[in-house]
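Attaching a single structure in structure tokens format; questions to follow.
The other protein chains are all here in position, but one chain of the complex has been omitted.
For subunit A:
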């Protein structure tokens, strides 16, 4: 079998997952897209393991480990999402903006910068 088939399929699946992670709004759908990306990596690992005929079978061993780590990740991720839902009443990643730099902070920062520039210009004029 041509090696390009599994490699291209894995690349396309990874990009599908990438789109899902960036575009989805519900946190659980984001987790589903992460699963798609992990599966694309698994397909690559298996294909290259079979291609290289590795005596240690590192690719297949790593695939098994990735599957186990993905199961752990989904358990922790879902419990975090459930806790966020219990505390905030939403699992919408767009609304979890507590640590975002708000518009007010931006305005204050730009005002400070304007003031500093103005003072610097005045000093330059005085020196001249």
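The working rule: a residue touches a chain if its C-beta (ideal position, glycine included) is under 8 Å from a C-beta of that chain, and two chains touch if they have at least 3 such contacts; residues count from 1.
Keep in mind that, in the parts below, contacts and distances are computed from a predicted model.
**Student:** Which one, "Lipopolysaccharide export system ATP-binding protein LptB", "Probable tRNA sulfurtransferase", "Heme exporter protein B" or "NADH-quinone oxidoreductase subunit J", is the UniProt name for the chain you do not see?
**Tutor:** UniProt lists the chain left out of the view as "NADH-quinone oxidoreductase subunit J".
**Student:** Suppose we count only contacts with the excluded chain; which residues of subunit A make the list?
**Tutor:** Against the missing chain, subunit A presents residues 1-9, 11-20, 22-26, 28-29, 31-33, 35-36, 39, 42-43, 46-47, 49-51, 53, 56-57, 60-61, 63-65, 67-76, 78-83, 85, 91, 93-94.
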